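Complex shown without one protein chain; remaining protein chains in place.
Chain lettering (A, B and C) follows the sequence in which the chains are written, and residue indices restart at 1 in each chain.
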């Protein structure tokens, strides 16, 4: 069982797109999920904490994300959570990443015109194969 | 704790939009989440089972869904699962509904042009108030 | 992507345990996830709707569930949602099933004494292999 997570939030950085030497398209951006609550007494919103994620997408999802997403867009993202410690000798830290299965503009915040580019039968098996991840 | 669910699937019916007498916009459609797996030996996709849901949305999400979604679109939906038995005297059955928190076109299957219509400060508190649902 | 779901609820029927002719242990029970909310004005809990599920488990999880779970227990269940229409000629309906990945007594409602029976290296690969289910 992997840790599946769904986040509704804000695209906080311009999506970065690249293609690896062996041809794999990758798009990534920072996603901010701010929470707030309505204070009935004060009749206004109280800012609360924000969860920050790095969202990574691959293949067709990466290509379409690159051409469709802009900084400031509201999106819904679902995927696998990856928490990793890193250390580059100079500094160290913890990255919290979502490897996206699906990304879409959240229609709660706007309208979208969708153009279908992929049909089911064209899907690359590689794209679909899921790792058989299991608890150790 | 409510049962939160995220589904990536196909808009299987034309979204129906209505506004209640007291002004609440509602949009609903049928969502099909078909699963299949790649048979490596046969080198082709094997059709598997399909989960069917009725997706309901309210307020701004309903209004934008109505103008943005079409039958055949690929979407990602997240929301609260509601399983209800019904009986209209003549027939009876079980409905499986998702009360949507967010809906977006799944960029794995196409590109989208997004136009923001709502800013955060305009949000109706009513829209945001979540029911305090808890285990009985 | 399958529809993963987590439910905290009540074991509503005595778990039924069987072993198939080819040796697969299966345990299943009905799970009721009732929701209610606290009415501040009335100072009491308001009963709300209930989601009903059939929970199925297999292999070691089935064996341990059978010996550990009793009707009335509070549990947390996570697994794959399966919505299926059935028709036995005489009657028809819709079943809402969770194929469990994990089941545990919810410690919010009581204490538990745990005895470990399985070590990681003993795990049957069959038990771990996940179907490569993907959106069609």
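Operating definition for what follows: contacts are C-beta pairs under 8 Å (C-beta built on N, C-alpha and C of every residue); 3 or more make two chains touch, one makes a residue touch a chain.
Please read these numbers as outputs of a predicted model, since none were measured by experiment.
Asker: Residue-wise, where is chain C in contact with the chain that is not depicted?
Answerer: Interface residues of chain C facing the absent chain: 4, 6, 8, 38, 45, 57, 60-61, 64-65, 67-70, 72-76, 78, 101-118, 121, 123, 125, 128-129.
Asker: So that we can see where the missing chain sits, which residues of chain A does it touch?
Answerer: Considering the whole complex, chain A reaches the absent chain at 1-9, 33-38, 45, 47-53, 81-84, 93-94, 96, 131-136.
Asker: Considering the whole complex, not just the chains shown, which residues of chain B touch the missing one?
Answerer: 1, 4, 78, 101-102, 120, 128-130, 132-134, 136
By our rule, only the chains that are shown with their structure count from here on.
Asker: From the mean C-alpha coordinate of chain B to that of chain C, what's the distance rounded to whole Å?
Answerer: One centre to the other, that is 24 Å.
Asker: Just give me the whole-number Å value for how far the CA centre of chain A lies from that of chain C.
Answerer: Whole-Å distance between the two chain centres: 30.
Asker: Quick one: which residues in chain A touch 2 or more of the other chains?
Answerer: Within chain A, the residues that touch at least two other chains are 4, 78, 101-102, 120, 128-129.
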